[in-house]
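With one protein chain held back, the other chains of the complex are shown just where they sit.
Going by the order they are written in, the chains are A, B and C; count residues from 1 in each one.
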Amino acid sequence: MGDVQYHDYLQLDKILDAQDPESAKQNISAHDEMLFIIIHQAYELWFKQLHHEADSILEIMRKPSLNDNSPELQTVVHRQNRMAVILRVLIHQIDILETMTPMDFLDFRDMLRPASGFQSWQFKMLEAKLGLRFEYRHGKEYYTAQLKHEHVELIKKAETDNSFLQLVNDWLERMPFFDDIVLWKDFSATDKDVHPFWTEYKKCYSNSLAEAEKNNLDIIDEVLFHHKETHYTLSAKANRAALFIMLYRGYPLLQLPFQLLNNLLEIDEQLSSWRHRHMNMVHRMIGTRIGTGGSSGKDYLKSAADKHYIYKEIAQLTSFLIERRKLPVLPKEVERKLGFTTSG
Amino acid sequence: MGDVQYHDYLQLDKILDAQDPESAKQNISAHDEMLFIIIHQAYELWFKQLHHEADSILEIMRKPSLNDNSPELQTVVHRQNRMAVILRVLIHQIDILETMTPMDFLDFRDMLRPASGFQSWQFKMLEAKLGLRFEYRHGKEYYTAQLKHEHVELIKKAETDNSFLQLVNDWLERMPFFDDIVLWKDFSATDKDVHPFWTEYKKCYSNSLAEAEKNNLDIIDEVLFHHKETHYTLSAKANRAALFIMLYRGYPLLQLPFQLLNNLLEIDEQLSSWRHRHMNMVHRMIGTRIGTGGSSGKDYLKSAADKHYIYKEIAQLTSFLIERRKLPVLPKEVERKLGFTTSG
Amino acid sequence: MGDVQYHDYLQLDKILDAQDPESAKQNISAHDEMLFIIIHQAYELWFKQLHHEADSILEIMRKPSLNDNSPELQTVVHRQNRMAVILRVLIHQIDILETMTPMDFLDFRDMLRPASGFQSWQFKMLEAKLGLRFEYRHGKEYYTAQLKHEHVELIKKAETDNSFLQLVNDWLERMPFFDDIVLWKDFSATDKDVHPFWTEYKKCYSNSLAEAEKNNLDIIDEVLFHHKETHYTLSAKANRAALFIMLYRGYPLLQLPFQLLNNLLEIDEQLSSWRHRHMNMVHRMIGTRIGTGGSSGKDYLKSAADKHYIYKEIAQLTSFLIERRKLPVLPKEVERKLGFTTSG
Partner (left out) sequence: MGDVQYHDYLQLDKILDAQDPESAKQNISAHDEMLFIIIHQAYELWFKQLHHEADSILEIMRKPSLNDNSPELQTVVHRQNRMAVILRVLIHQIDILETMTPMDFLDFRDMLRPASGFQSWQFKMLEAKLGLRFEYRHGKEYYTAQLKHEHVELIKKAETDNSFLQLVNDWLERMPFFDDIVLWKDFSATDKDVHPFWTEYKKCYSNSLAEAEKNNLDIIDEVLFHHKETHYTLSAKANRAALFIMLYRGYPLLQLPFQLLNNLLEIDEQLSSWRHRHMNMVHRMIGTRIGTGGSSGKDYLKSAADKHYIYKEIAQLTSFLIERRKLPVLPKEVERKLGFTTSG
């Protein structure tokens, strides 16, 4: 191993020599084109890092079973956290682009057609990995129309591979809490299709509803028991496990799973904020004119922002929580399985 | 003058003794209710500060004419900046509330009915002062349904008084750039209703449009010349002045006016981000259940967020800019009036 | 229980009527005094919230033993996280105060003497609760010189009560990992005073040091084994437990303890950033003049900022880590005690 030098290690010759403004080629003065290039390159660098984290998470989640005594789940949670921190910086970064006024953008805007800001295959592929399905995309065809063939392939592949959302579903389905009905003998089963815990839970939930909310009872039935698989990614079984985790997150075995679920919502919210800020920024920049990529600009971005909540099925479960002090008390046997044996 | 002591000066006895959780009254443990109270109080303190700034700005703008040689316009711009900085912190502050999990909120949520988070008359009144008109409000009646009578009166009054948007309109209309047609003799008038500068400008703009954007020509006509007063707050005359400022912001006399207009968009964007983050936060907190105030929760907030862009008419003008290097050159006489006489 | 109304629930009559500018009393125009009052009130509200969180954490940590199967430790970690999020907003909030220019501050500055910005007993008491000891304070007497007697008493009491740092020490000392020497039979003891694990560890650590770092060997001896109790708050025994947690954080039983320790450093860093930003802000505001409280302004703040790292003993342990792949492998028996029995 030879000496490692900062400049070479970071390959700065390549990085710092990759800005080639169109305006310069045309001998037109457009000071802000450099900013436009560099901010997009910075975004793409961070997108690569997000993929690096997402890939490592997917690799762990793809294992047939996670070892609760290994740091695997902790690693997933830690890297989700990092993804959320990165997304926060990416949102903040929009502040920089907003120092470019519409007139400054006009100096070079026409030279870029049909390139389109944020026409990023890395970003779309990231959405796919996290679980955004093609059929839920706004402007289905548009979103790949201007990408290179090889990049479209990459995105398609990410869509058919197991996404993070699907792997979370499988992981939730594997949760063993309800396997052994003997443990639950404190609960009396009244419905043969429904585990006795949930019969009890539904009763508690029903009592907690205001009159105007009573239709939530139908929804909870659908979500937790008779889920139509066609519309949703999460199965009824997975939803029950997720809800159980939210309700009893205090037990040691459920603490990391709770953090994992909560981080999904955090990532979704950051992505949502990103799309929203991006939309507003584009609106300030080009008004009602069409984007350089030929899109209707703000309208397209707005529809995408409204629609692309990847983990909305998890978010929806919040509607079915009840107050902690009214929760069914778990049988001692179940409690034991959710905790440490040797605590002091 | 006696000695001023920190604790008394800030009236901390009052401030720090104004938290009285409902859960404590009912002897129920709900640790996070204190956070819920304090964050709303912090919001209301900052809303008061935003009113303090807005009021001072309105007072200046209400003068029949601003003295360009006084610091008046500079003061307006400076205080707009401060409002934007405050709004950024208010958005950031949502992070704190998001450390409250849905289960933690449920511990005390039912005790608050029908109080509703952010059912703030100060906020609604601020929107009114800035220029949000009643007829553009989402859920017109709902928005005051649960306020005290005296607070509804305050909001109504703010709506009928001249809002910042209306005062900006008047200020723009007073701009003297086009009063003296003699100055503009380099431009030949072809349309008796339109100042010769704009005839020239429309030609340039038309040339800059892509085929798919040609319908913008109709819109620019409507916005700059035949504005129907009913739908808009800004008159055609005001729009022309605003566009002129954006185009020629480099001249000394237009620098502060440009900052003022730009700050309107900045404030609107911060308000938009605030509503969006708030909506997402509520969604994470209560899912599809109705809010404590009886609203449909997320849906109400989403519609309000989509609709309540106060300065969208200013933002729209961006669509009518042309490239700096294609701008009509101003006559020397006009240039002279826009600059300093004694510069070195 | 009657209806709860937003305005009354938040006691807004009190909160919004607690601003009484000195300049108004003297009929002098000083627009920014309102900002000065409100930002300090907002700080004090958040300080109260920080105390609310700190008190609840202290209450948990004061228990003779924590039940690892209860949510106690999770609650501590969660509320530490919240404290860090609040501190981030408090730092951001300085941006608002920096919109006040020095000239704007001068408009009312002299009226405030001897009140001093941030002469906050709540903040000093918070430092004391977290573990800042009187003997480490910069300007020992000065820091209480201008407080009311009852507030000085409160701070003194917080200093003599067990601080969070002291409770962390006791909790670390109680960690049972090394109690049963039989579990560690894979390690051979060569030093009767030192557990065989640490003999092995010191060997590994020694090998990892560069030549210029060899003096770290003396320091690790002092820190982990022969700690002079006078200079430090953490005992050698507690330091060993903390280091063990950092090294083996992947085991389930150590995950929350690791987060707890890491959050101490996070909180310390946020406090440090706060003091640093505050110092710079004061410097911009008053230059080299003395503060309204009579302090030497920036110099005092700088010395305090440099000195007041509450958890520096924990931070120091980072120096004694070794690479994960060179860590001593734990005996199976110990591994078993650090994990779940029933994982799938």
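Methods note: contacts are C-beta pairs under 8 Å (C-beta built on N, C-alpha and C of every residue); 3 or more make two chains touch, one makes a residue touch a chain.
Keep in mind it's a predicted model, so treat the numbers as computed, not measured.
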item: Sole residue of A:E22, A:D170, A:E222 or A:D306 that reaches the chain not shown, by the stated touch rule; value: A:E22
item: Interface with the undisplayed chain - residues on chain A; value: 1, 3-7, 9-12, 14-20, 22, 26, 31, 34-35, 37-42, 44-46, 48-49, 52, 56, 78, 81-82, 85-86, 88-89, 92-93, 95-96, 99, 111-117, 119-122, 146-148, 151
item: Residues of chain C (touch criterion as defined above) contacting the omitted chain; value: 28, 101-103, 106-107, 110, 210, 212-213, 216, 219, 246-247, 249, 262, 265, 269, 272-273, 276-277, 280, 283-290, 294, 315-325
item: Touching residues (missing chain, whole complex) on chain B; value: 65, 67-71, 74, 174, 176, 249-253, 255-256, 335, 337-344
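Heads up, the rule we're going with is that only the chains that are shown with their structure count from here on.
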item: Chain centre separation in whole Å, for chain B relative to chain A (CA means); value: 32
item: Touching two or more other chains - residue numbers and ranges from chain B; value: none
